[in-house]
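A single protein chain has been omitted; all remaining protein chains appear in their positions.
Chain lettering (A, B and C) follows the sequence in which the chains are written, and residue indices restart at 1 in each chain.
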Amino acid sequence: MKALVYRGPGRKAIEDRPMPRIELATDAIVKISKTTICGTDLHILKGDVASCAPGRILGHEGVGAITEAGQSVTSFRAGDRVLISCISSCGKCEYCRRGMYSHCATGGWILGNTIDGTQAQYVRIPHADTSLYKLPPGADEEALVMLSDILPTGFECGVLNGKVQPGCTVAIVGAGPVGLAALLTAQFYAPARIIMIDLDDNRLAIARQLGATETVNSSDGKAAAAVMKMTGGQGADTAIEAVGIPATFELCEEIVAPGGTIANIGVHGAQVPLHLERLWDRNITITTRLVDTVSTPMLLKTAQAGKINPRLLITHRFKLDAILEAYDTFARAADTKALKVIIEA
Amino acid sequence: MKALVYRGPGRKAIEDRPMPRIELATDAIVKISKTTICGTDLHILKGDVASCAPGRILGHEGVGAITEAGQSVTSFRAGDRVLISCISSCGKCEYCRRGMYSHCATGGWILGNTIDGTQAQYVRIPHADTSLYKLPPGADEEALVMLSDILPTGFECGVLNGKVQPGCTVAIVGAGPVGLAALLTAQFYAPARIIMIDLDDNRLAIARQLGATETVNSSDGKAAAAVMKMTGGQGADTAIEAVGIPATFELCEEIVAPGGTIANIGVHGAQVPLHLERLWDRNITITTRLVDTVSTPMLLKTAQAGKINPRLLITHRFKLDAILEAYDTFARAADTKALKVIIEA
Amino acid sequence: MKALVYRGPGRKAIEDRPMPRIELATDAIVKISKTTICGTDLHILKGDVASCAPGRILGHEGVGAITEAGQSVTSFRAGDRVLISCISSCGKCEYCRRGMYSHCATGGWILGNTIDGTQAQYVRIPHADTSLYKLPPGADEEALVMLSDILPTGFECGVLNGKVQPGCTVAIVGAGPVGLAALLTAQFYAPARIIMIDLDDNRLAIARQLGATETVNSSDGKAAAAVMKMTGGQGADTAIEAVGIPATFELCEEIVAPGGTIANIGVHGAQVPLHLERLWDRNITITTRLVDTVSTPMLLKTAQAGKINPRLLITHRFKLDAILEAYDTFARAADTKALKVIIEA
Partner (left out) sequence: MKALVYRGPGRKAIEDRPMPRIELATDAIVKISKTTICGTDLHILKGDVASCAPGRILGHEGVGAITEAGQSVTSFRAGDRVLISCISSCGKCEYCRRGMYSHCATGGWILGNTIDGTQAQYVRIPHADTSLYKLPPGADEEALVMLSDILPTGFECGVLNGKVQPGCTVAIVGAGPVGLAALLTAQFYAPARIIMIDLDDNRLAIARQLGATETVNSSDGKAAAAVMKMTGGQGADTAIEAVGIPATFELCEEIVAPGGTIANIGVHGAQVPLHLERLWDRNITITTRLVDTVSTPMLLKTAQAGKINPRLLITHRFKLDAILEAYDTFARAADTKALKVIIEA
């Protein structure tokens, strides 16, 4: 089968690989119909993700159909159309029982990282019963690819951890795909204001279309002052960090209101200064989280009910044969205006 | 000044009454600009509310302007336009400190009950600092009259107590004004489905306009079966009782899903059978609540931000001179299709 | 092997039965070392539990050692000493994923009910990975038998649902084993007062030894007045119902403070009157629950740390051969002063 393979820092290739097989009785094999590329895949390609060895098929998102289910799989059978969670969960370990699937003893983020992933014609899914979700009849498969990772990530790490509430003020730093996913899912809770902050006017324009009530282009280095002015000196009840660098985290520290929350989504490669000399008495909360995908059943329900339109995040479509072009388009997002690209396997 | 006065069961009159005066340093006098009639006022007129003595000016809702503020009032001064909360709160007692303003040691629901109320040209408001809310500039005063009682009641007693969550299924029994207020505010949390149940097709039609995804006319006595069928035998995660009689509460008992919540809003005059023989092992929660109006600041923000349109509940408008006609219209709602009536003082 | 078998209403017998065998790959066989009798077993013997057919081996509590584990069991192997949960949980279904193991699609309370139970030399445990708990080294096995059912029941249905908090006042109606389990576990949260109510002075004396700060003998029908007097007319923040009849539930309705919670543990056979005409505006919460045993890992930790001494609930010990005598002792608790009886298999 065809697959996109990581070949070490800066190198990737479409290769012919053997079909995956059931290894454990709890595995399932899924024939991918649609997959996508994640910012994390670009991190891997830079060589930033030590756990991912050369030779690995990338990708941890997708929908498809089960072609074979291991003997212990009870919830699915061949032919079932499924959503693949980016997080594999055994359902048994202490972390899974606490809803922290991201830290599953034998799962977590393994797809396209420590085992072969979804940017291929077929993929083996461990712990299938608790890592796949049946697609509702008539589901919009393209839209639901967004539920593999980006929507639960924006929702759980940003919105849920950020305690977004009716009437509150939310600031989201970073209008890339995950920041926009936070923007879409924040609206589940009817905040009065959502201020989107980014360097890219195109992305800010999209943010306004997707529900941001105000936007701030931070390229002048005055975003904190702008947000404080907009909020009458109060700041944001929830500040969501969706970039992953010190400057954007510090911006969140500057704009969070007393009693508010900084919800970190960004993948950070370096320490950030935490200004406790200013924040120790401001009753704030800071959260970090690798998405657990515990919210996937809820997201499926809201998407089916039309409470959210994940399709709004899709900008480009490619065939699997053209995945190198898809990577190029996605990597040059400032030029191509790409958000999420759909790859048809 | 003119006022609508309760004269004992079945009797009410427009009377000329002395202007209210500051009695305690924490009082304020408000010149009413708009008020409305509540179902509770009809209960009083039936003689059902023992605490309300003949001679009482009715009404516990309204907006207006402060004409005089007691010496200890620090948040308001003459001229301020304010929303009157139906619940007076001292801000000091144990209940107020816990956010249970409804049980305030020297407040709670007293307006138009144990002290003179808002269906008049002027009203004295005790504990003004903590029982009034400044209107935002440019506020739609008619719309905000809905925030005195009906919206916080639907929200706090129904939606908040009912733990409405994104993706969940809500059933609301009773499509009167308070049930519709629950319907409007339930949408703050993006439930996947809101099933509205009533005997009146007109009200069900309005419910669909206001966001109900499905409606059930319960006049055939088969509403429980209908809801169970709609939900695949599962029932509703949240069942909101907005009527106040045994039959509607029992309906909620029949349709609540395992793990779900029955949130009572209705004012009950009789005991109801609680079927613990069927519910003891179903992990359900039942809540009761007299509105605390702790959510008023949030509701003001969401209304200002356009996240909710309280104006949708207003069907009729009258001058204070015509308040007897307003009562008649409101009392004959099945015929007049009245929801909330605005009275201009 | 020997087993205690239900033979229809009023009839039970010690019988020789075939050894249980692995039926599904997720099963394990446990050689029972200690088991006990539950009030529910007495209900079955009265014929009150329709789901339990004659011929069934009773019992849903116990500790023992695994003799055989199915092929898909990954957390345990032969020789492991384990605690058996009274609730079987698949770990996969929607309810299990939400922590409502009691409603597991293929589990819940099945042991000694719809499948053979633990009052035997061996038992088959379905969903072994998620229904058994490894005993800590050096564990007190007798004490831990209390963790199969009675302690999580008292804790989850009574204490956790009842929102017991530091400084609060708890009233527990019913000082039988499950009420005493609530008493022990309520102390995890440092309530200021725990008032225990029962008809039996012996049980009240035990309650005082186990941490009750006050006791009320309710045989004079004046328990509500006594509790209201003790609490300065305020009532209890948490009222735990641990009997299961209308009179005791109504007592809870009378003594719950405004803003308080009635947490039902009792197994009810009939409806109870819910006095909404008095409670509708008192901001109370009522909860029901079949124990989920989600708290078992926590209870194991607190027992190992000596924060709770489950052994205090054990009054009698028998060999499996003498289980009929154990039943008799347990059933005549008023005479024998039995709480929990340990049966050594």
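Keep this in mind: a residue touches a chain if its C-beta (ideal position, glycine included) is under 8 Å from a C-beta of that chain, and two chains touch if they have at least 3 such contacts.
In this text the structure is predicted, and so the values were computed from the model without any measurement.
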Check the whole complex and report which displayed chains the hidden chain contacts.
A, B, C
Selected from B:E23, B:E94 or B:D321 as touching the chain missing from the view:
B:E94
So one chain is hidden, and I want to know which residue out of A:A78, A:A247, A:L276 or A:A334 touches that hidden chain in the complete assembly.
A:L276
Considering the complete complex, identify which of C:S33, C:T74, C:T213 or C:T336 is in touch with the unshown chain.
C:T213
Of the candidates A:L290, A:A303, A:L320 or A:A338, the residue in contact with the absent chain is A:L290
Take the complete complex as the reference. Which residues in chain A touch the chain that isn't displayed?
95, 98, 100, 102-103, 244, 249, 258-259, 264, 266-277, 279-290, 292
Can you list where chain B touches the absent chain?
25-26, 71-72, 74-75, 91-92, 94, 96-97, 99, 129-130, 294, 297
Spell out, residue by residue, where the missing chain touches chain C.
165-168, 187-190, 192-193, 213, 297-302, 304-305, 307-308
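We take it that only the chains that are shown with their structure count from here on.
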Between chain A and chain B, two touching copies, which fits better, same or different residues at the interface, with half of the numbers shared as the threshold?
same
Quick check: how many Å separate the C-alpha centres of chain A and chain C?
42
Which chain A residues sit where two or more other chains touch them?
297
